[in-house]
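What follows is a single structure, and I will ask about it in a moment.
A single protein chain has been removed from this complex, and every other one stays in its place.
Our next item is chain A:
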Amino acid sequence: MIEVKDLKKSFDDKEVLKGITTTYEAGKTNLIIGQSGSGKTVMLKTLLGVHLPDSGQILFDGRDFATLDPNEKRTLRTEMGMVFQGSALFDSMTVEENIGFPLKMFTNKTNAEIRDRVQEVIDRVELIDANKKMPSEISGGMQKRVAIARAIVNNPKYLFCDEPNSGLDPKTAIVIDELIQEITHEYNITTVINTHDMNSVLQIGEHICFLKDGKLVWEGTSKEIMVTDNEDIVDFVYSSELLREIRRFHSGKK
């Protein structure tokens, strides 16, 4: 579980996060949504410890990242997995080397043990015939699977995903969303996903945080988001004329 308490972050004079308080529970897919510039990326990077908060607390199962000593921080980082928007696979390594990298870095496993664990997660994310390929030789969807496999190989407690299905066709995007949700439930991981894809929101949004201008203006589930009267949410969800027409039709206003 990750607890965020009154989190504030500024860059120069611009306040990007304005006192956010929320809780991300384990075993749930927690989504951060909002328009571009709403503070989603800064929020995710602050959760990851890439940015230090100006004030407020981020508690990882009770551990405040900011007050941990370097060794404890390092341990906490090994409990995190991250899926980047562009996958961020190491292009000088093969698929299986990419996936095994965190194990080589942070565990004392033998090469055989690493190989076995890598094969286990490769099977779990259903990567077929890609072990020896370079990232540039596989499709965008497969790259995302490799990124997910690399993120979960060291059994993380916390999984962060930045726009995990950006650049993918709608069908592959759904498959990737479902894979992340399945893994979250299966391993009881606290998953935080940064997205502005409404398909993802409806598909896997078990807990949704809506940010606007650095403030948390709404929280709820994928079912609640479709029926809320919150104007900001309505404006965001029904951003296209087609969706607005459908909403009007369903609410009997037509």
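The definition used in the following text is that a residue touches a chain if its C-beta (ideal position, glycine included) is under 8 Å from a C-beta of that chain, and two chains touch if they have at least 3 such contacts; residues count from 1.
As a convention for this text, contacts and distances are computed from a predicted model.
**Q** Write down which listed name, "Multicomponent Na+:H+ antiporter subunit D", "Membrane protein", "Ubiquinone biosynthesis accessory factor UbiJ" or "ABC transporter permease", is the UniProt protein name of the chain that is not shown.
**A** Of "Multicomponent Na+:H+ antiporter subunit D", "Membrane protein", "Ubiquinone biosynthesis accessory factor UbiJ" or "ABC transporter permease", the absent chain's UniProt record names it "ABC transporter permease".
**Q** For a quick check of understanding: of A:M1, A:L59 or A:A88, which residue touches the chain that isn't displayed?
**A** Answering carefully, the residue with contact to the hidden chain is A:A88.
**Q** Even though one chain is hidden, which residues of chain A still touch it in the full complex?
**A** These residues touch the chain not displayed: 48-50, 70, 73-74, 77-78, 80, 82, 84-86, 88-91, 101-102, 104-106, 160.
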